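The structure appears below as structure tokens.
What you see is the complex with one protein chain gone and the rest in place.
Moving on to chain A:
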Amino acid sequence: MVQGAEAGTTKRRGKAKSPPTGRDGLSREQLLQAYRDMLLIRRFEEKAGQLYGMGLIGGFCHLYIGQEAVVVGMQMCLQPGDQVITSYRDHGHMLATGMEARGVMAELTGRSGGYSKGKGGSMHMFSREKGFYGGHGIVGAQVSLGAGLAFANMYRDNGNVCLTYYGDGAANQGQVFESYNLAALFKLPVVFIIENNKYGMGTSADRASASKDRSKDGSPWGIPGEQVDGMDVEAVKAAGERAVAHCREGRGPYILEMKTYRYRGHSMSDPAKYRTREEVQKMREQHDCIETARKKLLDGGLPEAELKTIDDEVKRIVADSAEFAQTSPEPDESELWTDVLLEAR
């Protein structure tokens, strides 16, 4: 039995199901935290889009708006020392790991206060302290690298797990399948998380892969997998707990296919001709992760004022990060020549 959830948990296969209840659900406190974290990513990304429009952010800028539940739900499953690695659509992942909004935004504007001192940009940021290993611009490369982070956990026998994120587009790269084999062969503690937002740039997933259920992609190697409603932070967290527990028990890798959706284009320059406005609208109105959480909190009796307090706090953080990102100086010209090589000791 390759597919399916572990014993005693809800099985999620095929079409994404409605939000789970009971033991899968989050406490009000957890849901509130998740709401706050998702909102921070949403507002941050909106601001990044704005700064891009003003010419303050250059190059590529891939926004995470719509997919927030995935990283926030998964991050709730982690312990200190666990690692996260992803592709170029990485701002949300960084904020979820607890990296400072200031440092992320200042990197987007290419300033010295950025996480990479302005030398990496949107797609290349890292924080060893927060267990965030990038931020990688080559589609699919982070999957082998993530297997390597997990390999290091195995080598050190430290009980840590690596979350390795990639999109439905990257899931077609050869090295992804090589990594499945390696991870299964060595029983690496890695959760492969396919963020299936239905489009690899402008090509819909069904035009790019003959595999229709990506959660089964690891089945030749015996890697269990499940499809998850990636628009529902509670479903994500529940599936994440199963996957992470599987890894921590030394049982090897696990695949989670997150059914999610990005509201914005692939990058800022995306003309979005490949999908209808109605499709986007429908997702926003019916499946938005933040709205769902908000409604659930209010239905559960949380006073609206408390949400308002969170909204204000998030707004303040984002405004502060934007201010910092514009006032932090550009890197000193001497930085051009630093960090190419480390001094041999």
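The rule is short, and it goes like this: a contact is a pair of C-beta atoms (placed from the backbone, for glycine too) under 8 Å apart; a residue touches a chain by one contact, two chains touch by 3 or more; residues count from 1.
Throughout what follows, contacts and distances are computed from a predicted model.
Participant: Can you work out the missing subunit's protein name as recorded in UniProt? Choose among "Sugar ABC transporter permease", "Response regulator", "Pyruvate dehydrogenase E1 component subunit beta" or "Rieske domain-containing protein".
Facilitator: Matching the unshown chain against "Sugar ABC transporter permease", "Response regulator", "Pyruvate dehydrogenase E1 component subunit beta" or "Rieske domain-containing protein" yields "Pyruvate dehydrogenase E1 component subunit beta".
Participant: Which residue among A:Leu26, A:Val71, A:Val143 or A:Ala235 touches the omitted chain?
Facilitator: Final answer for the missing-chain contact: A:Val143.
Participant: Among the options A:Ser87, A:Ser116 or A:Thr292, which residue touches the chain absent from this view?
Facilitator: The missing chain is touched by A:Ser116.
Participant: Consider the whole complex, including the chain that is not shown, and state which of A:Gly134, A:Gly225 or A:Gly240 touches that chain.
Facilitator: Residue touching the chain left out of view: A:Gly134.
Participant: Which listed residue (A:Met54, A:Ala210 or A:Leu342) would be found touching the missing chain in the intact complex?
Facilitator: Spelled out, the listed residue whose C-beta touches the missing chain is A:Leu342.
Participant: Name every residue on chain A in touch with the hidden partner chain.
Facilitator: 83, 85, 114-120, 124-128, 133-138, 141, 143-152, 155-156, 174-175, 178-179, 181-182, 185, 338-345
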